[in-house]
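Quick one: the structure is below, questions incoming.
Only a single protein chain was left out; the remaining protein chains are all shown in position.
And now, chain A:
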Amino acid sequence: MSPRDVYVLGGNRIPFVRSGGKYLKASNQDMLTAAIDGLVSRHDLSGERLGEVAAGAVIKHARDFNLTRESVLGSHLSPQTPAYDVQQACGTGLEATILVANKIALGQVDSAIAGGTDTTSDAPLAINDDLRRTLMMVNYAKTPQQRLKALTKIRPGQFAPEQPKNAEPRTGLAMGDHQAITTKEWGISREAQDELAALSHQNLAAAYGRGFFDDLVTPYLGVSKDNNLRPDSTPEKLAKLKPVFGKGEGATMTAGNSTPLTDGASVVLLGSADWAQERKLTPLARFVDGETAAVDYVHGGEGLLMAPPYAIARLLQRNGLTLQDFEFYEFHEAFASTVLCHLAAMESPEFCKERLGLDEPLGSVDRSKLNVNGSSLAAGHPFAATGGRIVASLAKMLHEKGSGRGLISICAAGGQGVVAILEAV
């Protein structure tokens, strides 16, 4: 069967909430279920069997081995809807979207939900590795004597839990520290970062004000708006914050121009044209194509979060487009400087020639088309939930505009980047 068109038909997310807040007692499964149920109620899907649901979480408990399927079973979708977990760090939600879109394109399924959820409030605490190994030995002991011998190896120090770390396993550096190095390399100023951050807050506040999120967000646990949002944010206020990443004089990254740890979940509904028509659902945008890239940040070849320009270059080339052929750009703001580094890299003739192998630089992005309804800095960034938030919002923006394309770019841990193109219908 030849590929067919795939459409984004709607989306839903719960408000994103700073970790340690109102979602403290909500698990990943709770939040993903709530996000799915909101989507179900908005699109009349109660009791429906969909082609599949693909979603995931970056930080998962051992008990969440089948997180997405369990969430489907807890939702109002038909229990006959199959589901599977995906995990590609912060790219999870968008990667899940690409996966289900591909299946729809191939005719393997007619409809699907893609999404993601994450909570750093309900993060798993692993027991100390030493204690764990000792307990395993107790478990496998064949005789009482062996068991007793194994138990005597337990020491008080082993009861301290493993501390969850927000660090790259291969470098031991936190993501912010990695980005601080890249920020310095590209010479991104503090002012430019604060300006981007303030604009993100102002744009998100304005979008809420005009009811843009009325059909994209369903309140959860009494929260009806992203609580990281600071509508009165200005570069002047942000300039007062102390740097938290990087060291010494040149440190520019603060809590204000970096995205805080956040809890939340998001999902998007995709389908074929026929399926949408049968259900009288309005296609918001066509899913055109997606691309994923990875860079060697371990051996110093590239910055940890610099994969998106590589992915964008390949995606544009494959689709015969230039970077300027877009009405909207949705660049995930892991840090304000990440976005600014990507923009600088794509403008740089050296980077584009030497790293991307292009004759001409990709060029500039019209900044008035960038993250026009706010992005991660203001909304927050529950890792796997970010893709679903962006896909649904961009699809709606394109539908409102009635024409044009949108480019999504998401950087991810492990030196990866996931990007995609949507087109108005």
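Note that in this section a residue touches a chain if its C-beta (ideal position, glycine included) is under 8 Å from a C-beta of that chain, and two chains touch if they have at least 3 such contacts; residues count from 1.
Just so we're on the same page, contacts and distances are computed from a predicted model.
Looking at the choices "Cysteine desulfurase IscS", "3-oxoacyl-[acyl-carrier protein] reductase", "NADH-quinone oxidoreductase subunit E" or "CO/xanthine dehydrogenase FAD-binding subunit", the name in the UniProt record of the chain not drawn here is "3-oxoacyl-[acyl-carrier protein] reductase". For the chain left out of this panel, the touching residue among A:Gln80, A:Ser224 or A:Ser364 is A:Ser224.
Chain A residues in contact with the hidden partner, per the touch definition given at the top, are 34, 37-38, 40-44, 46-47, 76, 211, 213-215, 217-222, 224, 279-282.
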